Each structure stands twice: as structure tokens, then as C-alpha cells.
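The complex is shown incomplete by one protein chain, all other protein chains being positioned as in the whole.
Labels for the chains are A and B, by order of writing; each one numbers its residues from 1.
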Amino acid sequence: MRSNITQYDLIAPNSLDAVLQILADSPDHYTPIAGGTELMVALGAGRLQSKKLISLWNLEELRFIEVTPDAIVIGAGTTFTDIRKHPVIASEFSILAQAASWTGSIANQNRGTLGGNIVNASPAADTPPALLAYDAEITLVSTRGARTLPYRDFHLAYKETALEPEELLHSITILRNYEGYKTYIRKVGTRNAQAISKVAIAVVTRMNKGRIEDIRIGAASVREYPARLTVTEQSLIGKAITPESIAAARSIIFAEVRPIDDIRSTAKYRATVAANLLEEFLLSLS
Amino acid sequence: MTTIQFTINGEKETVEAPPMKRLLDVLREDLHLTGAKEGCGEGECGACAVLINGDLVNSCLVPILQAEGTEITTIEGLVTEGKLHPIQQCFLEEGGAQCGICTPGMILATHHLLEKHPQPTPLQIQEGLSGNLCRCTGYMRIFNAVQQAALAGVAE
Partner (left out) sequence: MAGTPPIVGQSPLRKEGKAKVLGQAEYVDDITLPGMWFGATVRSTIPRGRITSINFDPSIPWQEFTIVSAADIPGENTIVHLTKDHPCLAVTHVNHAEEPILLLAHPNRALLPAAVAAVHITYEELPSIYTIEDSEKKEQIIWGEGENANTFKTYLMQKNQVPIPEEVWEKADYIVEGEYRTGAQEQLYIENNGVIAEYDPETGVTVRGSMQCPFYLVHALELVFNLPAEKCRVIQTETGGAFGGKEDFPSVIGSHAALLAMKSGHPVKLCYDRAEDMAATTKRHPSRTRHRTAVSKDGKLLAGEIDFAIDGGAYATLSPVVLSRGTIHAPGPYLWPYITVRAKAMATNIPPHGAFRGFGAPQSIFALERHMDKIAKAVGLTPEELRRRNFLSTGDRTATGQLLSDPVDMQHLLTRAVEESGYHAKRKQFDRENPISTIKRGIGFATFFHGSGFTGSGERRLNSLVEIELTVEGLPRILVSSTEFGQGTNTILCQVAAQTLRLPYDQILIAQPDTGHVPNSGPTVASRTAMIVGKLVERAAQSLCATLVTSGDLPHDYTPEDFRRAAQLYLARHGALKSEARYESPEGIFWDDETYSGEAYPAYAWAVYVAEVAVDTSTYSATVTNFHTVQEVGKVLHPILAAGQIEGGVAQGIGYALYEKCLWNNGHLANNQMTNYIMPTSADIPPIHVTFEEVPSPHGAYGAKGIGELPMDGPAPAILNAIEHATGVSFNEIPLLPEDIFERMTRVPNTGTESLDPAIAGPIFSEASA
């Protein structure tokens, strides 16, 4: 424990409105903390810069999963375990359930939240590729009200998001549109469990008469933030699955991802494996 | 400093602590419950695992303020009336503990697993315990202990 915890303050208002009010009013900025699986690591390592924190843990306005005929709305305070357990997510949004299942360990899934996973904005985060592939929308709230934007527009640069200082991520909405779609997600980590992603892709696609009619590809650890691979997507629209179309898609995804060398893996490996994963998916369609 | 109240191993407890103090440190320093261990401080090894409201969590990642009003179970809370919990007995008999430092967390993870999956498949056991690192056993005897404990559960 490399921090002096007497120097830190944590407050836990018992309503979302109270939290938002504090965020709006407070001149010294409060950092929201939900399950703590990210910020408490930084605290332990002596790296937690913000000394004032405000707890979002278990706020019922944020921890919910609401199912309507058209959509599913997941509160930002929902844990990975909540997500895994939900029958509609398991049956209609299976790649999101899968992504939640390989995030950290069971103990960390009981505390880690979807909102934290998104807002922490690690390029290696596990749920964003699925959320991007499902074309999720996110809702941000503040004392000034709520605004919604496509999740694909949320990440702006490395660890930089569209979230304003007094805003919180409220919820993630996914339309229940995916009947008849083929989906795929695969994460390549440093080991089989409790691993940070070296590369991961999530794909959602609709076929028509053997051709790709609609396709969305989300990827982790290939850019400075979770990425939609739109160039690759566009190149595949209207294509049938043939050795030529697969080879072309491989080259395009290889060029579109721009991964780096880091402590976990190399750029070349990541790019090649991304292409291999896409090929594996395309072959499964034929 | 804040006052935090929670139930621990069935007993009500009140603690005065800085709100960001880790639950792990409150257990070990304030309550002298040293069964939970710090192996990594980053939620990777599971040696600090406890149950909060029945959920397995890594106590090195929980700020004490967030434990307000919860029911916490530590390894010390598993024994009832001086008798070993069946899981503890199975770990003892099957050689599931070698150096013992991962054992409290591993036993609680097992308890959590068997509550959810009383008859776990090998894959479920693997997943249920994959957040608890053991450097000594190679996991084989731990799996045996879990399977024996599952059988013992059926007998009850």
C-alpha cells in the first residue's frame, strides 16, 4: 500500500441527483469511483492522483437492466456478474455476456461495472468491442439533463472521452435488433483467465443470400481506444465468402488496425492475429 | 475519519477509519482478522478474497466506506461451533493446502462456487477458482478438494 489513505476523501451520497449536484457544484473536482477495480489498484500502487472521490457503488439509479420490446438499457453501475446473469443479455446479446465472462476474475466481475469499463477508456477493455459491434448508444447525465450519443463517438483519443467534467455515464442502450444475425467475439490474452487483452475482435453481421448485408466490427488493443473498424466493414458489405474476399479482408484489417508494441505484445503479432480472427469468423459463415 | 458499520461473520461491528482505507487493511489491522492476505494489492491473486453479501470480492479493492451496511464473511467465519466447514475439511484431507497463504481466499472462492453450482463441472471449477493464484499445488489437489466438498454437500 503505497498511498497514505488519510490524505484521501471518499463520500457516498445516496442518490444519483445528490452525486450530480456535487459534481456540478464542487470546485475541487471529485473523481467518481464505482466498484474500484481500477482506481483501488492505482491507490495501492501510489498512483491515484485525485484525492477526493465520490462513490457510485450500488446506486439503484445506475445499477439496473431494463428490457423494453425494442431495446435493452443497462445502467452504468451494473456489474459484470449482473450482465452475465441476465437472461435477455445471455440470449440476445451473447457476445456482451461472453465479454463480461472473461473480464478479470469472478471476484472482480462482482465489483467491476460496465460504466467503469467504458469510462476508464483503456484500449484493452473487454466490453467495448461488443458494445461497438452492437452499435450501442450511451446516455450521459448531469445536473443540466441527459444527452445521448452513439458509443462509437465516445472515445476521442487515448484515455480521452466525450464525458464532460460534471457528467456521469448513466446507461448503455442496445436495440433488440439482432435476431438472425451471426455474431463472433474472441479475445487473445496472455493466458486463459484473468488476462489483459492483447487483441480482441467482436463482429455482428447479417447475411443475405450468402452475401454480407450488414457488418460491424469492434476491436480492443489495436488503437489508442476501442475501435470500430469501419474500413474493413465497408470492404465486406455485399461480399460473398470466398478465398479472395477473405484474403482482401485480411489485408484491409491488417492495415486498418494500428497496434503498438507494449509490455504485453507486439504490433505485428496483434495485426496478424486480428486478421486471423476475422478470417476465422468469415470462414464460420460459409 | 468516518464511522462505518457492517456485520462481519455474523457479528455487528463499528469501525472508525478513513473512508478510502481498504477493506483488507480494516480486516487485518482494525479487526485483527488476518486470514485475508495481501499477495499483490491489485486484485490478481485472490489471496485477499472475502464474501460481501454472499459475493466473492477482492478486499484489497474495496474502500471501507462501500462496505457500510453489508454482511461480510471471512475465512474466520466459516467455522461453526468449533467444527471445520466441510470445505475446510476437504482441503485438509485432499492436500489442497501446501504453504497455505492462498488457502483462505481459495476456500472462500470454493464456498462461493458451490453456493452457485453445488455440482460444478470441471470447467466451472476452473472458472470459479481462476481468480485465485496458487504457486504451490498446481491446482490438482485443490480441484480434488472442491469435488470432494461438492460430494459432501450432496450427502447433507
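Here, contacts are C-beta pairs under 8 Å (C-beta built on N, C-alpha and C of every residue); 3 or more make two chains touch, one makes a residue touch a chain.
In this text, all values refer to a predicted model and were calculated from it rather than measured experimentally.
Taking the complete complex into account, the chain left out of view touches A, B. Screening A:Thr190, A:Asn208, A:Gln234 or A:Ser286 for touch with the missing chain picks out A:Thr190. Taking the complete complex into account, B:Thr74 is the one of B:Ser59, B:Thr74 or B:Gln148 that touches the chain left out. Within chain A, the residues in touch with the undisplayed chain are 1-6, 45-46, 188, 190-196, 263-266, 268-269, 272-273, 276-277, 279-280.
Touching residues on chain B toward the chain that is not drawn are 28, 34-42, 44-45, 47, 74-76, 79, 84, 88-89, 91-104, 107, 125-127, 129-143.
Basically, only the chains that are shown with their structure count from here on.
Averaging C-alpha coordinates per chain places the centre of chain A 29 Å away from that of chain B.
Taken together, the chain A residues at the contact with chain B in this complex read 1, 5-6, 8-12, 33, 35-37, 40-41, 43-45, 53, 55, 57-58, 81, 104-108, 110-111, 192-194.
Listed in rising order, the residues of chain B touching chain A in the complex are 18-22, 25, 38, 41-44, 46, 49, 55-58, 60-63, 65-66, 68, 109, 112, 126-128, 130-132.
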